[in-house]
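Dumping the structure here so I can ask a few things about it.
What follows is part of the complex, with its chains left where they were.
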Amino acid sequence: MAVESELDVQLIAATQFTLPTGVDWAADETATDAEALVEFAGRACYETWEKPNPHTRANDAYLRHIIDVGHDALLEHATATLYIRGLSRSAGNELLRHRHFSFSQLSQRYVHSGAGEVVVPDAIAEDEDLRRLFLRAVDDARFVHDELLAALEENMAAESNALLRAKKARQAARAILPNATETRFVVTGNYRTWRAFIAARASEHADTEIRALAIRCLEILREQSPVLFSDFLVSELADGSKMATTPYLS
Amino acid sequence: MAVESELDVQLIAATQFTLPTGVDWAADETATDAEALVEFAGRACYETWEKPNPHTRANDAYLRHIIDVGHDALLEHATATLYIRGLSRSAGNELLRHRHFSFSQLSQRYVHSGAGEVVVPDAIAEDEDLRRLFLRAVDDARFVHDELLAALEENMAAESNALLRAKKARQAARAILPNATETRFVVTGNYRTWRAFIAARASEHADTEIRALAIRCLEILREQSPVLFSDFLVSELADGSKMATTPYLS
């Protein structure tokens, strides 16, 4: 029986900053590691270690100024890695378009998706009849998948390497699995890339599922750096789901 | 009834070379546009317009030397665009991992996949029983897809924008469509990227379907530049399918 999978996103790695010797500067105590690093990189371009401009003396004011004037290259120094589970293969396909990220994706060729986790689209999950229709269709597809798998392994009996045989059977049989099948990712990106991803996918026009992912990423990254994502405005749509926009990225 | 789709790859754009004024050099007449451009870029780095080295005087010798010493950056000046049809969504997912390409992919959110083209994996197509089982399962999935689509559009009657309603219904309903569903791509890449793609995916260890795509790309690009792909050795596997390798890329 198909198992319904929920989106689960966790931060598993982030940038830690250490001040070098020989530079007479320190970040504000309120600044997170990412925020201190970005300010450091900005000041290194102009050697303004003594914070000569009173308007940008504070870390948050400096970072807001960077975003305001579009020095986005500075945001590339801070990175964050998220572990994403409970995403459908079709949303995963959209995520992969963001090529500045580094991805490690759960392999459908190697891992037997036996437990049968699927991501049910909200519009279907909300309607009990459609939900049942959908899950039954998933079960049917998985039943055929398992039949194909067994028959293919038998057909390939001539292949003596059991591991290779299983892999070849799996990569053919998976052709019947639905878009809704769960996939998982380790995704690493710098803050410029995360901001671009969120701006593109938290928009009202994005697919519901990837929009929910973008909103979740924004929430997590804001804990890492409240200031560097402070320009995003989160609001609620008529259907109760969330969207986010920033005036700086369209 | 599901329609079986065949891989179809065509070259739709390629680099055309024009010699600038003020440079006392000309490519060999045998050189294609891509080959002349790559030699030009190489000679521009060292201003060896007069072809001082007799061993690399000929265009093909010059290019083989470039590949041999690993000056792969020169191969980035020549580009080619292929139009790919008859690829499954799962193979498309693998293709998208090659992020140095530029992609335009057929949208599953906007285009109603009514005709129902699917790519049947070779291992399934070869066994008439499995083929029938597979196609029937595809038809079942498509039947549920159409039911979901109709019901979702009805559920969303409150959404007055018909276009938006159709799109929202489509992006939920597509969740039941199988991996085998056909997708299409316009793919642009420079020769360095095409070579890396072919080396990675024409290998014995690659999935059958993307391996067939890589071999097809190699055949087409060799017409554009016999020399710049001359190091790839194509051979036949036990199952009659093809693979290709080059000693220069692993």
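Going by the order they are written in, the chains are A and B; count residues from 1 in each one.
Assume contacts are C-beta pairs under 8 Å (C-beta built on N, C-alpha and C of every residue); 3 or more make two chains touch, one makes a residue touch a chain.
What you see is a predicted model; the values in this text were computed from it and never measured.
Asks: Please report the number of identical subunits in the complete assembly described by this file, where 2 are shown.
Replies: Oligomeric count for the entire complex in this file: 4 copies.
We take it that only the chains that are shown with their structure count from here on.
Asks: Using mean CA coordinates as chain centres, what's the chain A-chain B distance in Å?
Replies: Spacing between the chain centres: roughly 26 Å.
Asks: Which of the residues in chain B end up touching chain A in this complex?
Replies: Answer in residue numbers: 88-90, 92-93, 96-97, 99, 103, 108-109, 118-124, 127, 129-130, 133-134, 137-138, 140-141, 144, 147-148, 151-152, 155-156, 168-169, 171-181, 207-208.
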